[in-house]
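A single protein chain has been omitted from the complex, and every remaining protein chain is retained in its original position.
A, B and C are the chain letters, set down in written order, and residue numbers restart from 1 in every chain.
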């Protein structure tokens, strides 16, 4: 009656530690960088040099966006529980949902389920990956990511379709649009694509927490907000 | 009365996005891998080739340990909220505390506050970074990490002290011991060192969630556990 | 240019602490129970005796379901970070999404947007709040909740509609169906309804963490799972 419990990711015994079929000390440590390791986790194999270049470019783009809501969340959490910085990173990740980082997933799913501009515009009222409040008429990250894609031979049908969508809607292809398209070019499962932003932002949040420990802002943000928010209620 | 609110990490305007003084599209994307980007976040500068090799080796070591408690947590969380995979990663990170990944922090702090074996053994009943239930008499990750440290010129006083501690206590220097020591060699702030494991594990957890979406185990783990746990209560 | 920042929930000064217009020491502590306080938070006023009875019955129903995925998550997180039990509760809550507790929200939204069985069955392929793997042909919690609703005069059009849906689909109205309907009878905003399960489960998770500290299961669950999951990979 029991169903099997099985994971193909890793195993270890006294002498060996093996991840995705590769010996951790012998074939991974010193051979793969952190982005390559993420690629190995998501695809089961190490990237070649071109894949490594494109994939690292994509995730590096998502690491840092300054004092975002998620950075503020991590800092405010660290204020209350400095002994548990992992919980501050975790709290910061909780908000990477439909509004912000989640749109990479939306793009990757859309491009893997549709193959024409018409089919997409018919179904989507709001096309994910298009438009940006600040970066227009072009998003410099997109320009750079597609440049790297062309250099490495990964600028293909998904990138073309994404840029065509931008032209027809007269909206900028933003960084999540480019990253969603390149995820498809690399053959990544769309279910893993939100994860690119999640892992990248975890890196950035550690940086914010370190800065918070040296040059805090969370308490001041809290006190100012509390004061203003309740001012109208006080006698 | 107000205190200033200030972050030196990043800024952007219509044309530019700058992280730690570097132009994101021009100097980061396509130039730094994900580990280098983490180094930039933690130190404010890009690593040179040797620093990049050591630092990437350290974080890559911490990405994947198979079906750990945190991987199980991420999978069980994904079972209930597949629409919010960021929350599954976040849940998985919450347990990276004093018992597991936190020991890298303990090692880095200890080595930055003490400079002799005697001083450490006097103060610590249980020295962090020593001992392993499975990998003995040597931890193959430690062997490899110190080998890379020697090749790149980063095997210095902290690594020596850590190995000396292992010899005197007759305990294996485990991977968190090596990583804590190398964090000190690289001049990282001990307050950021737990963050290495947190960011690395975020990468690994995305891999586990992707596998869970294709080859699930969480429901079976839950049902078996529930059944056994409550069997003695049932009529 | 700035928008106002404003909260009407609470304020305090040297002498007074006021929540939703009520003096905390004088009108809340000793007067409201924890369920009543939740009602105050969600509606801005204290419940009368009948509302208190129904509302407390609803949330109490959601506190404890034995060793659920979220209880396991809390226990496995506590294993790694016993010094941060708040993070263990937080991790346990992360999975209360679309699959489990979230269905109360789905029911409340459905009933507040539709007023007939036909309209619902036309739109929903799977009606939330119906069906249960174990409790059939009736869910004893639903029977009891609707009994209390009748006693207190809160069995109205939403409860009727929910039961009618059960009859026509020949599926049991489960506890989340009853609670979603009663949330509408009480005039709660459907956006807050998932929150009933979240707050209730937070109570239950503290219970599981306390039991885990005395009579642990997390490590055993982990070790068994790890062993079985990786057995096929080992030499």
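The definition used in the following text is that a residue touches a chain if its C-beta (ideal position, glycine included) is under 8 Å from a C-beta of that chain, and two chains touch if they have at least 3 such contacts.
Just so it is clear, the structure is predicted and the values come from calculations on it, not from any experiment.
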Considering the complete assembly, the absent chain touches shown chains A, B, C
It is residues of subunit B that touch the chain not shown, namely 4-8, 10-11, 13, 18, 81, 83-84, 86-87, 90-91, 94, 225, 228-230, 232-235
Note that subunit A touches the absent chain at residues 66-70, 72-73, 76-84, 87-88, 90-92, 94-102, 217-218, 221-222, 225-226, 229-230
Note that subunit C touches the chain not displayed via residues 2-17, 19, 24-26, 28-30, 32-38, 41-42, 52-53, 56-57, 59-61, 63-67, 84-87, 89-91, 93-97, 101-102, 134-136, 140-141, 143-145, 147-148, 189, 191-192, 194-196, 198-200, 202-204, 206-211, 213, 215, 217, 220-221, 224
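We take it that only the chains that are shown with their structure count from here on.
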Distance between the CA centroids of subunit B and subunit C (whole Å) is 35
Distance in whole angstrom between the CA centres of subunit A and subunit C is 31
Check: subunit B positions touching at least 2 other chains come out as 66-67, 84, 87, 90-91, 94-97, 101-102, 217, 221
